[in-house]
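The complex is shown incomplete by one protein chain, all other protein chains being positioned as in the whole.
Here the chain labels run A, B and C in written order, and each chain numbers its own residues starting at 1.
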Amino acid sequence: MKDKEIIARRIAQEIAPGSLVNLGIGLPTMVAQYVDKNDHVFFQSENGVIGIGGFPEGMENPSLTDAGGSFIGVLPGAAAFDSAFSFGLIRGGHLDMTILGGLQVDEQGHLANWIIPGKMVPGMGGAMDLVAGAKRVIVAMTHTAKGNAKLVKSLAFPMTADRRVDLIVTEKAVIQPTEEGLLLKELGPGCTLDEVLSLTDATLIIPDDLPHMDI
Amino acid sequence: MKDKEIIARRIAQEIAPGSLVNLGIGLPTMVAQYVDKNDHVFFQSENGVIGIGGFPEGMENPSLTDAGGSFIGVLPGAAAFDSAFSFGLIRGGHLDMTILGGLQVDEQGHLANWIIPGKMVPGMGGAMDLVAGAKRVIVAMTHTAKGNAKLVKSLAFPMTADRRVDLIVTEKAVIQPTEEGLLLKELGPGCTLDEVLSLTDATLIIPDDLPHMDI
Amino acid sequence: MKHPLSVTEAIALIPDGSTIMIGGFMGVGSPLSLIKELVRQGKKSLCVIANDTAQEGAAIGLLIDAHSVNKVIVSHIGTNPETQRQMIAKELEVELSPQGTLAERVRAGGYGLGGILTPTGVNTLAAEGTQLVEVDGESFLLERPLKADFALIKAQQSDYYGNLKYRLTAQNFNPLMAMAAEHVIVEVEEMLPVGCIAPDDVHTPGVLVDMIVKSEAKA
Partner (left out) sequence: MKHPLSVTEAIALIPDGSTIMIGGFMGVGSPLSLIKELVRQGKKSLCVIANDTAQEGAAIGLLIDAHSVNKVIVSHIGTNPETQRQMIAKELEVELSPQGTLAERVRAGGYGLGGILTPTGVNTLAAEGTQLVEVDGESFLLERPLKADFALIKAQQSDYYGNLKYRLTAQNFNPLMAMAAEHVIVEVEEMLPVGCIAPDDVHTPGVLVDMIVKSEAKA
C-alpha cells in the first residue's frame, strides 16, 4: 500500500456516518474514496458546496469545482452557497471535521501549513478558519519531508492557529495531541516503534498498548 | 383634500425614478399610491422584499406581506431575501430613501418615533437602522397631535438616531432641517405662514420666497 | 435521513427555561404548530428571541398570552398590547434591539463571530449596555452575538436530509436562526424526496437541521 493510501484509509475510519466534513486540497481529498457510501457523509468544499460526490466523468461544468479548482459532481441533496455562508458553517462550529495537510506539528499540537517565510508564501486560504472553527481537526501528512521530521519540538514556521489539533495521521503513526504532549496511538503497517521514534523530532508519549493500524 | 393625502402626494414628488424606497407602516405606505408607475420606483419592505406592487386583491398569500403584516402583491422583477440582507441594504447605504412616521422632530432635525417612556413602548423595529442608514430620510407626519405641536425645540421623547433627517412633510408645511435650523420651504394648501408658526413650537427659518405645495 | 417527528414528540424535548429562537415577522413565517404545542404542553420560563411578539392570540403572541415566557429579545412589541402590559407589570422582561442589529446578532451567533460593529443606535437608548467603539473616527456599537438552545423555524419545503426552502417574506429570520441554535426544529408545509430541491435552491443545508415536523396549522 502506498503511503498516501495508508493515511487516507486510516483517516476514513475517523469519520462518523452523517457527519459534515471538509477535505483540504491534495492528500486529504483522497480520504473520500475510502468512506462507505452508505454512511451518507456530507463533504463540504469551502468554495461553496455541501454534497461533493466524486468526479463528474464527462459531465464537467465550469461552475462546479472543489476548492482546488477540480471539476466535481454532487450527490442528491447537495446545497450550494456563497463564501460568507460557507465560512459561517466553518467558523460557527457546524463542521464536524476538517482534514488538512501539514508542514509541521509541534509538541503542543499546533499546526503549521500555510507559509515558509522567505521561501513559499501560498497564503492561509481557508486553513486558519478551518482549524479555528471545526469541531475536530485531523492532520493528514507524510511522516517526514525530504528526510526531515515533520513532528517537531517547536514549529519552525508560523502556526496556522493556536488551537490544538485533534489527531495526526501519517503513514507511520497515529498521534493524538493532548495536554501532556503527543500521545502515540498506533503504528503504521509494518512499522516499528524504533522506526517512528527515529523519524520524529518531537517527544512522544508511548502507551503500554500500541497496536498497528487496522486498515 | 384630506391631511394624509396632502402629505402623501407631496412626498411622492420627492421620489426619483428608479430609486429604492422604504415606506414605514401607516401614513408612509400611502405614498406609493401617488408615484407614477412609469417611474419604476422600487419599494422595499424590511421584512424581506423589493418590488411591492399594491394589493393582491383575491390573490393574498400568507407568505407575502409588508412590514405591517398586510398582504401585498409584487411587480415583475421583485426579489425576496432574509432579514440580515434586508438590513444590509438599509445599513449599507443602498436605500435611496426612507419615509417614516414621527412623534416629534426637534430643531436639530432629530426624529423621535419609537417610544413614549412610561406610556407606549412599541420598540424601534427597523426605524433606527432606517434613519441611520438610508441616503435620504423623510418624515411624514401630521403637523400636530391632539393640538400639540410635533415640531419642537427639543425632543420630549428619546430620539431614533443622532442623524439629522432630510425633510419633514406635514399637511401644513414642508420643512428642511439644516445646520442652521429648520428651514420652512413650502406651505400646505390654503395654509398661511401665521397658521404654521402658531402650530409650531420649534423656531423656523423663514425664507423670502415661500410657495404653497404644488400638488 | 430525517423522518418527520410528531409535533408532540419534538416539543417534548424542550425543557422549561430554555432559550428559544422563533422565526417569523408578525407571525408570517412563524412555526405555528410548534408554538401551539409549546402552549399545550404548558412550557414555562422560556426566553424567546424573535423579531416581534405578533398580536394577542396570534403566533408568538400565544406564548405571551399563556405566560410561557419570562424574557423576550425582540425589535418591537407595538402590535401586542399584552406584551406591553406584562412588561409594565414586570411579569415579562423585554430587551429591545434594533431590527437590523437583531438580525446581525443572531447571524453572528450562528457564524461564530464574537460580535459586530454597527452605526445603528449610537447616542440612543439602544446604546445602553453596549460598548462604543471608535474606528477611523466613526462611532459604532459593539453588538454581541445571540445563541439559543433551540431554534423553532418554518420552511415551505424540506427534503429528508432537512434541506430547506423558504417562501417570499416568510423567510425573514428563519435561515439566520437555523445557524444559531444548538437544536434546530423546522416546521414544513411539504416534504420532498432527497434530490428534489436543486443545490442552488437550498436556503438552509440539511446538516443544520435536527428535527422536522409537518405543519398542522393553517398558515
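Here is the rule we go by: a residue touches a chain if its C-beta (ideal position, glycine included) is under 8 Å from a C-beta of that chain, and two chains touch if they have at least 3 such contacts.
Note that the structure is predicted; figures quoted are calculated from it, not measured.
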Among shown chains, those touching the left-out chain: A, B, C
Which of C:Glu9, C:Glu95, C:Glu182 or C:Asp201 contacts the chain that the document leaves out: C:Asp201
Of B:Gly54, B:Gly77, B:Pro117 or B:Pro207, the one touching the omitted chain in the full complex: B:Gly77
Candidate in contact with the missing chain, chosen from A:Gly18, A:Gly53, A:Pro76 or A:Gly125: A:Gly125
Sole residue of B:Ile50, B:Val139 or B:Val196 that reaches the chain not shown, by the stated touch rule: B:Ile50
Of A:Met159, A:Ile175, A:Val196 or A:Met213, the residue in touch with the unshown chain: A:Met159
Touch residues of chain C, complete complex, unshown partner: 104, 108, 111-119, 133, 135, 138, 140, 142, 144, 165-168, 171, 199-201
Missing-chain contacts mapped onto chain B: 20, 40, 42, 49-51, 74, 76-81, 84, 87-94, 133
Touching residues (missing chain, whole complex) on chain A: 45-49, 61-69, 80-84, 86-88, 90-91, 114-115, 120-129, 132-133, 158-162
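The criterion applied here is as follows: only the chains that are shown with their structure count from here on.
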Chains in simultaneous contact with chain B and chain C: none
Pair of chains joined by the greatest number of C-beta pairs in contact: B-C
Geometric centre: closest chain by C-alpha means: C
Rounded Å distance, chain B centre to chain C centre (Cα mean): 29
Chain A and chain B: spacing of chain centres that average the CA atoms, whole Å: 55
Sites on chain B at which at least two other chains make contact: none
Chain C, residues touching no fewer than two other chains: 107
